[in-house]
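One chain of protein is taken out of this complex; the other chains stay put.
So, chain A:
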Amino acid sequence: MTSPAGTSRRDMLTGAASLGLAAFGLTAFGLTAALPGTVRAAPYDGNAWRRYAERFLLPEGRIVDTGNKGISHSEGQGYGMLLAVAGGDRAAFDRLWGWTQRVLMVRGDGLVAWRWTPDGGVADRNNASDGDMLIAWALLRAAETWQAEAYRTAAIAIVKALASGLLVEQGGLTVVLPGRDGFRKGDTLVLNPSYWIFPAIRAFAALPGGERWGKLSDSGLVLLSKARFGGFQLPPDWMTLDASGTVGIAEGFKKQYGYDAVRVPLYLALDGYRDPYYFRPFSTLAAKYGGKAVPATVSLPGGTTTQVAASVGMLAVYRLACQLAGAGGEAVTVPPLAPDEDYYSTTLAHLSALAAQSLGIAP
């Protein structure tokens, strides 16, 4: 089975993210005193986009995953396109979309090959549904922002390909398979809770004939209520759904909550959800660690935590989750993005800022 975005690539996040170094950095460079001023997340704006593009967008139009040997993937392209729209940079958006079409859309079924390496080009032709969804959603937003029908047409083609190949019904729920190939083990499906990009799904549901996407959204909330494991009641990065609608923690993957599932509260917030119930598992985890050295992963259901601390971007997500869970944003300390902050952390930080802005809980 090919592994889609997220299975292993983030496990190599090290360096500044580790507990020891983070603590060392703060004290050694006298940054502790600056913390009170940084409790508020930096707003996302045109300047933020420009800095992001300088760091992660190469001239040919691909976003580099700096935490992962400089590879590129459909998820990164999707995030880049979204941030470019929100940053009002159409030229950059076109470069991103052009590279994505040219290099990654080589499958012939309208979906996007998920992984590309500088040495070998397309390294995995399987798609990663979250990458496809992010790209299609960014295209829809671009179409609306810049009144360009071509983006919309392209988006609809991807959405249709996703609907016909990746949306399936199981146990009375409509779910999205993480990729075209693999992810079915007998009667049981392997799913990724963080592939429910709620605002994207809602945008797809609003398209003509988008009813199944509406069901996908409803099912996502049901699954997130069912997929709660361990002391913190966190969702796993990878879960199973059997024919009777029972969820479990997927075998063959790391049995944990971590780099993938941290996006669950982010996507809920981005879609305007504010029910504290859905944010409490994440705020409880953050609160347990005083909102600082939150572990990056938690084994499920056991609850063993890693020595690696959550990155700045993950902390930004926790801050958001705490605000929505009613625990208060001050419960989490989010340091400023480091000059060498990696792609994933930076992306999460910006998306968190956008979510807070759209919910009206940040300027």
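We take it that a residue touches a chain if its C-beta (ideal position, glycine included) is under 8 Å from a C-beta of that chain, and two chains touch if they have at least 3 such contacts; residues count from 1.
The working rule: contacts and distances are computed from a predicted model.
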Omitted chain, identified by the protein name its UniProt record gives, among "ATP-binding protein", "Tetratricopeptide repeat protein", "LIV-E family branched chain amino acid permease AzlC" or "Sulfide dehydrogenase (Flavocytochrome c) flavoprotein chain": "Tetratricopeptide repeat protein"
Options A:D94, A:D181 or A:D218, residue touching the unrepresented chain: A:D218
Contacting the left-out chain in the complete assembly, out of A:R62, A:R95, A:R115 or A:R141: A:R141
Sole residue of A:A203, A:L216 or A:A349 that reaches the chain not shown, by the stated touch rule: A:A203
Which residue of A:L57, A:A86 or A:L177 touches the chain not shown here: A:A86
Selected residue (touches chain absent from view) among A:P118, A:G252 or A:G272: A:G272
Residues of chain A in contact with the chain not shown: 43-46, 49, 85-89, 141, 144-147, 199, 202-203, 206, 218, 221-226, 228, 230-231, 233, 271-275, 277-278, 301, 354, 357-360
